[in-house]
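Right, one structure below, let's go through it.
The complex is shown incomplete by one protein chain, all other protein chains being positioned as in the whole.
Coming up: subunit A.
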Amino acid sequence: MATVTYDKATRIYPGQDAPAVDNLDLTVEDGEFLVLVGPSGCGKSTSLRMLAGLEEVDTGAIRIGDRDVTHIPPKDRDIAMVFQNYALYPHMTVAANMGFALKIAGTPKAEIQRRVMEAAKLLDLVEYLDRKPKALSGGQRQRVAMGRAIVREPQVFLMDEPLSNLDAKLRVSTRTQIASLQRRLGITTVYVTHDQIEAMTMGDRVCVLKDGVLQQVNTPLALYDKPANVFVAGFIGSPAMNIATFDIVDGKAQLGEASVPVPTSVLSAVSAEDSSTLTIGFRPESLVPASSDNGGGGIPVTVDLVEELGADAYVYGHPTGPAAAEQVERMRSEAVIARVEPRMAPNKGDKVVFAVREGESHFFSAKTGERIEP
């Protein structure tokens, strides 16, 4: 067991100008479950492969524990990796697949057998030990891939989107299994996913990447409550946060007919950077229907679609009013999304005025995209 440290690690693919991973500084604590998340092409898989030794590190260093592994080949790093497509050895039985690493390391046969059996019990694979991978279902293959990592008892687990090939239902159950398994084994884990729900549910901490640059690392809840910039705000959370750029008029944020109150501390921060616009985000659950005669405040919305999920209902709408076109242009999200009481959901085509619950707006500099703390 060990910590993992990325020390200004950079990877530039040959023939490309922009680095795939740019000066990554990140420390994973001993026994921690860290999730790397981001849209495709953000460098999350590259970061993981750099740690595995499958990708070169151009500048900077990577350390596992106190050991600098930057230029050590993968086989000497004491890591185990679960691949997106499992990468099982097709000509070996499940037991041989799981024991392969131990066999190479020269572990005695009895010991291999014991550890394979132990892992097989843990993963419910005992009856399949003599089968070849092609005789297994997708979920079973995924468990074999996990088992292959577990029997190693490595210092670090690396997982590269191990759930993306499973169907939706299996994905949810396997998600919790992996998370609880990791907590039981207590092995430092770096997990890559593009799915922010997986990131939020599994990680002790979540690391958001974009274009090879680290955006924010924190606990899932902290990311949700205090996104460091507009990108993290838009990426974390489902349905996504509503984000738009507002004009500052008379101490209020104004966009067409929509208006949102802004604390004075934020106003002074905006004027300090010599700007007259402000990016504001608010989550669907922060919107409440307002009475239309509350003095012009609130955001008028025409309902396009209502998603009834039973416990919740989500209203998808577009801004309405004379300045609607401009409003749509300045929105970062596709639609205005609001969570409403399912029993009181509006109908399609209704016009609803929403207000943001006090203190639940997120403010970002329109220039840099960074968070402005009220």
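Note that in this section a residue touches a chain if its C-beta (ideal position, glycine included) is under 8 Å from a C-beta of that chain, and two chains touch if they have at least 3 such contacts; residues count from 1.
As a convention for this text, contacts and distances are computed from a predicted model.
Hidden chain, UniProt protein name from the list "M1 family aminopeptidase", "Carbohydrate ABC transporter permease", "Crp/Fnr family transcriptional regulator" or "Pyruvate formate-lyase": "Carbohydrate ABC transporter permease".
Check A:R67, A:K132, A:H318 or A:R332 against the missing chain and you find that the one touching it is A:K132. Contact with the chain that does not appear here is found for just one residue of A:K8, A:H71 or A:H91, A:H91. Considering the whole complex, the residue from A:I79, A:A95 or A:V301 that touches the absent chain is A:I79.
Within the complete assembly, residues 52-54, 73-77, 79-81, 83-91, 100-101, 104-105, 132-136, 138, 141, 148, 152, 158, 165 of subunit A touch the chain that is not shown.
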